[in-house]
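Next up is a structure, given as structure tokens.
A single protein chain has been omitted; all remaining protein chains appear in their positions.
Chain lettering (A and B) follows the sequence in which the chains are written, and residue indices restart at 1 in each chain.
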Amino acid sequence: MKLKFGIKEVVAIGVGTALFVALTEIQIPTGIPNTYLQPRMAVMAFLAAVFGPIVGAVVGFLGHALGDAMFYGSVWWSWVFPDGLVGLIIGLFAAKYAIKEGGFGKKAIILFNVAQIVANAIAWIALAPILDIVIYAEPTDKLLVQGAGAFLGNILIVGILGTLLCAGYSKIGAKSSSLSKED
Amino acid sequence: MEPMIEFKDFSFKYRAQKEPTLRDINLKIMPGEKVLIVGPSGSGKSTLAHCVNGLVPFSYSGDITGTLRIGGKNPADLGLFGLSKIVGTVLQDTDGQFIGLTVAEDIAFALENDNVPQEDMFVKVDEIAELVDVKKLLENAPRELSGGQKQRVSMAGVMVDDVDILLFDEPLANLDPATGKRAIDLIDQIQKKKKTTILIIEHRLEDALYRDVDRIIVVGEGRIVADTTPDQLLVTDVLKEQGIREPLYITAIKHAGCQIHAEDKPMHMETMKMDRYRDKVRDWFDRTEGKAARPEAPSALKVEDLYFSYVEGRPILQHIHFDIKKGEMVSIVGKNGAGKSTLSNLICGFYKPTRGTIFLNGKDVAPLSIKERGEKIGLVMQSPNQMISKPMIFDEVALGLTVRGVPEEEIKERVYRTLKICGLYPFRNWPVSALSFGQKKRVSIASILVMDPEVMILDEPTAGQDYRHYTEIMEFLKEINETLGITIIMITHDMHLMLEYTDRAIVIADGHLIADDTPAKVLTNETIADKAYLKKTSLYDLALGCGIDNPSEFAERFIAYEREKKKETALAEEKTDG
Partner (left out) sequence: MAKILSYEEKDTWIHRLSGVTKLIFFLLWCLTSMLTYDTRILVTMVVLALIIFKISRTEWKQVGAVFKLVLVFLVFNVFAIYIFSPDQGTAVYGTRTVLFHIAGRYDVTKELLFYELNVVIKYFTVIPAVFMFLVTTNPSEFAASLNKIGVSYNIGYAISIALRYIPDVQGEFTKIKHAQEARGIEMSGKASLISRIKNTSTIIFPLIFSSMDRIDVVSNAMELRGYGKHKKRTWYMGKKLQRNDYLAIAFTVAFSVVALAITFADGSRFYNPFV
């Protein structure tokens, strides 16, 4: 586990949160009413995978709270905590993905996606609806449908965009000694 | 006296690299000295600076041999924090260095980290802010400041620590010429007032020499190739050999066939003794030809009575009008924030003008969408990192065609053709990450070129590039311009670029068009240069100093002569290659 917490992690949280907040308004419509894919989730997953669980959790939590407040004037705490949890869980295996070392291969991709699916399942199918029931006493059916929507949307965007980001960034760190010019 | 900085048989190799970046460095810098360090990209000059401020080896690890003493102490014993009390570094990226939410907080940053009580901080911050002239800005956020102001805040931020050494990493890279001049002047004042040891790393030698320096150290391929006074250095050919641009007046005097003598004090044009050179330079002027006039061509991009404002009553651009002809290479210049980027945003259709019309080939572009305009007017951003979004070179260049649904066969053919033009064909199957910065820049140009645009707009195409890369990129653009007939517009504040490579300069100051003329005329006109935060070229002073009463024609002929010479060398190189 990567539990190092130095200057780089502090800055990663700061700049990462800024990214997350700035990307709040980028929502890709899915065709299902009021359900959007959130690229910011993929960015958070990427940061968690590079910098570890603390950065992941704080960026998810702080980014969601600040983003909600600044763009929508309201904070839905029942969705803020799950977001932090997703970052935390994905970040737990940061050392195994070895993204900066150029090690994000097939095995790491599978691990990353298993982690993100499990994390999103716990967050959106379990935690978020439970918090919503406790906090807002809204109808269970509605919350489960909302939760399922968020779960699907997030595994999709993290699975595609998140994986691409990790793989792309990993390639930058990789050695390129095997390249040769072609005529 | 004990030296402030002393390298002895010093070598350094980064962990990830096979070869050492610095070899056998022997260098002594005395307290209160002001030293300029020059060298091309990759020469090791930044690594040398990192050794002084401690980023090497504390942040970038590697193997060190030999010894280094800073203020008489071993950096290894001081640690990064100990060093930060002795050495203050002003980074090139003033946005990255500006950490605080406001000017005052950023200046106080080092004090905060040192647990200085709040009341003491207030006093100290005020005092330093006064020194670098940002007192009125203390409560401002970074986005409200100009590049020059941010840089002064960065200086203040390291000076609060009462450091003995101030290290400037390419202080001129992001500034317009007039602001750069002011920065060099401020550094000079600080050194005189505080007797600080100053190290300036810069490849814009002529601009850095605006104020006296004691010594210039030339770094090449990891070694010190010269360590001497400016006057001595300018006499030799070391700069040329290392790919560093000499001051223009020096090059001009050399073209005239003169041997420069150190005792004439060639460091500054204004104070150089000219007796020995005057006649020869005048002769050279008389026998050299200027540039042939360009034949009249049809209009490519015409702007008529253009106005733009975000908020009513606060115009960003007013009454802008110009007509750029097909095949021209034009520069749009002016100080930071004068409205240059707004102009390119209007041309590309990102913003809608408040009033006025933009014509492409005589047709109003207003009905065209951003995408449709993008097919005819290509925009290349300042940093290739802001454009490149595909890991593989081929895919990156193909992107614009792919999203337009061009058939695959055609994409392949067009991408290959473009890659050949850009000299990237041998790398077509490489990941972008394996390329150098200059090659990446070419990829971003190729990705626009592939769409066969008629006009290409480039934002600061050579920012942060050393002379060799600058020449490489600009020669490449010139070639595209000549062989493909693409009209090229460059937004820049690089005076060399406008002078050497463009036929025309459109000058914008405070939202108004104040000149539309040849660069040589613009850069020899004091009023315009002042208003646009440009600097008169030293060729102007040289011409006057030699009794030539048409300085802009002198500049014109100098540039034409340089071009001729460049072509000859290029031809000669081709012959030896073949």
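In this section, a contact is a pair of C-beta atoms (placed from the backbone, for glycine too) under 8 Å apart; a residue touches a chain by one contact, two chains touch by 3 or more.
None of the values given here were measured: they were computed from a predicted structure.
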Contact with the hidden chain (one of B:Leu48, B:Ala104, B:Met267 or B:Val281): B:Ala104
Residue of B:Cys348, B:Ile514 or B:Ala560 touching the missing chain in the full complex: B:Cys348
From B:Leu145, B:Val158 or B:Ile393, residue that would touch the chain that is not displayed: B:Val158
Touching residue (missing chain; options A:Leu37, A:Ala108 or A:Ala150): A:Leu37
For subunit B, residues in touch with the removed chain: 53-55, 58-59, 80-81, 84-85, 89, 91, 93, 95-97, 99-102, 104-105, 108-118, 121-122, 125, 141-143, 157-158, 161, 345, 348-350, 370-371, 373-375, 377-379, 381, 383, 385-390, 399-400, 403-404, 447-448, 451
In subunit A, positions touching the absent partner: 5-19, 21-23, 25-26, 28-31, 34, 37, 39, 42-43, 46, 50, 58, 62-63, 66, 69-75, 77, 135-142, 145-146, 157, 160-161, 164-165, 168-169, 172
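The criterion applied here is as follows: only the chains that are shown with their structure count from here on.
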Centre-to-centre distance between subunit B and subunit A (centres being mean Cα positions), rounded to whole Å: 38
Subunit A partner contacts - residues on subunit B that touch it in the complex: 391, 425-431, 433-434
Subunit A residues touching subunit B - in the complex, by the definition given at the top: 167-168, 171-172, 174, 176, 179, 181-183
